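Just one protein chain is left out here, and the rest sit where they should.
On to chain A.
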């Protein structure tokens, strides 16, 4: 069991009323799964993903990640946990504009306090694997959207996470680029990476082995 969410509630108070963002979510994810989360705008997909990724908290319920109770952890511990096991891919890529491709890839390794030589080797490995060696000294602004997302995924994978969380990874890409990214996900999943993605597209959702539908914060 990779992670387990039980009776998760999340809400905000607005004008004396409680508005639920997530309502009674229960989910078990085993290692090696590929899950697609679908739902209309505002159904809580991204919130759900952020809760799984520990970027966001929740108000009620319990969340166990690799047998650790996330809801009882302090921020520092949580950060350690997701640094170790989780990689993020964003719709807007979120590369650091001031760093080159190579430096962007290196960043997570810096936070893991790896040695220089080790970092170099791993970055070179990734560049090689994603066929972007020629672009290593370019800045994000000099790349196309698809290439940027490729770098984004490479950055998410460089620290070999057990779980890859992707929030509309193809949302800003054209269909051909989108397809390439999804093929890459499929391939990664076959190599053993657990993937949870949020998507609007039926077609992309179909790459997942399991599809979760959300509506107004509830799983249906």
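By definition in this document, contacts are C-beta pairs under 8 Å (C-beta built on N, C-alpha and C of every residue); 3 or more make two chains touch, one makes a residue touch a chain; residues count from 1.
What we mean here is this: contacts and distances are computed from a predicted model.
The chain that is not shown carries the UniProt protein name "ABC transporter permease", picked from "Acetyl-CoA C-acetyltransferase", "Sigma factor AlgU regulatory protein MucB", "4Fe-4S ferredoxin" or "ABC transporter permease". From the set A:34, A:63, A:88 or A:207, the residue in touch with the chain omitted from the display is A:88, counting the whole complex.
Contact with the chain that does not appear here is found for just one residue of A:33, A:56, A:179 or A:216, A:56. Considering A:23, A:135 or A:155, the position touching the chain not shown turns out to be A:155 (whole complex).
Although one chain is not displayed, its contacts with chain A can still be listed: residues 46, 50, 53, 55-56, 75-76, 79, 82-83, 88, 90, 92, 94-96, 98-99, 103, 106-108, 110-113, 155, 159.
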